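With one protein chain removed, the remaining protein chains of the complex are shown where they sit.
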Amino acid sequence: MVEVRYFAWLRERLGTDRETIASGASTVIELVAELRRQSEAHDLVFSDLAGIRAAVDQELVDMDHPIANAQEIAFFPPMTGG
Amino acid sequence: MVEVRYFAWLRERLGTDRETIASGASTVIELVAELRRQSEAHDLVFSDLAGIRAAVDQELVDMDHPIANAQEIAFFPPMTGG
Amino acid sequence: MSIDIRVQSAAFDLGAEVNAFAAAAQGAGAVVSFTGVVRDLPEEPLAHMEIEHYAGMTEKALLHIAKEAMARWPLVRVLIIHRYGVLAPSEKIMMVATASPHRKAAFESADFLMDYLKSRAPFWKKEARHDGRADWVEAKDEDEAALAAWKKS
Partner (left out) sequence: MSIDIRVQSAAFDLGAEVNAFAAAAQGAGAVVSFTGVVRDLPEEPLAHMEIEHYAGMTEKALLHIAKEAMARWPLVRVLIIHRYGVLAPSEKIMMVATASPHRKAAFESADFLMDYLKSRAPFWKKEARHDGRADWVEAKDEDEAALAAWKKS
């Protein structure tokens, strides 16, 4: 089981800030493919990955990053702090 | 008559911060030549112009700058503000 | 060497922070501060700004950025304060401060901290208008470009 977290417009469009799912994915991009099968909203949110960033256990990573033993995977738009 | 002003180590070595002299110089470098004839201290202070800057009427200028009708000529080392 | 990171919803007193920072930066000689303010333009009025962040990751990311600055420049002190939650126009969003014996190091490291923080710390801004419309602020290509420039040098 892995905890998936959403921020900003992803959170708004999915109507939730987190969900716990059973995943067999070994990389972030594989997890995205699983998530897209969850619902139409998921499919839509992840339809264009150009505007989405991912973090594995609170570290920013590329989409092909492994997620072995990860506790928490997060998806969000490019950051706009400062 | 022109007012000549000195700052920092030039002022200290000459023992004065200003003097009024009758000058026939038409450029700063010509004035320097006149000043060097004033005293041994003057001659020494102006012996190496690499470390001396000049201002004509409170504007930083090159040594060959004209001084026609200038009220005040100043000599000082490179600035060290900030 | 000292790093001070604060992520908070409460307002901060920029002047008091800068004074305390400079006082504690013994031997530094050069102190630079940057402050981001919620813009308040009559022609484009904002009702408020809302800042979301990823608690936990935010602190880690800011600490990482501050350590990277400390490793690159001779800094005696780094401060980063960043707010989240609802902010009114003219309120201060965040600040960074750097202290160094060298003026260029203080400037460059503060600039670097801002470039990294802007694109690598998990904050997202939303601008709410008086008509109820609210839009997420979009990341700018120039921000990623600014980051890339530090990698080259």
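Going in written order, the chains are labelled A, B and C, and every chain counts its residues from 1.
Basically, a residue touches a chain if its C-beta (ideal position, glycine included) is under 8 Å from a C-beta of that chain, and two chains touch if they have at least 3 such contacts.
Source: prediction; values computed, not measured.
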Contact set of the excluded chain (shown chains only): B, C
Identified contact with the non-displayed chain, of C:Ile3, C:Ala22, C:Ala47 or C:Leu147: C:Ala22
Hidden-chain contact residue, picked from the options C:Arg39, C:Lys67 or C:Arg129: C:Arg39
Those residues of chain C which, in the complete complex, touch the missing chain: 13-19, 22-23, 25-37, 39-41, 90, 92, 101, 103-104, 106-107, 110-111, 114, 118, 146
Touching residues on chain B - with respect to the absent chain: 5, 7-9, 11, 55, 58-60, 74, 76-82
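In the analysis below, only the chains that are shown with their structure count from here on.
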Whole-Å gap between the CA centroids of chain B and chain C: 48
Interchain centroid distance [CA atoms averaged], chain A/chain B, Å: 71
Shared-contact residues (touching 2 or more other chains) in chain B: none
In chain C, residues with contacts to at least two other chains: none
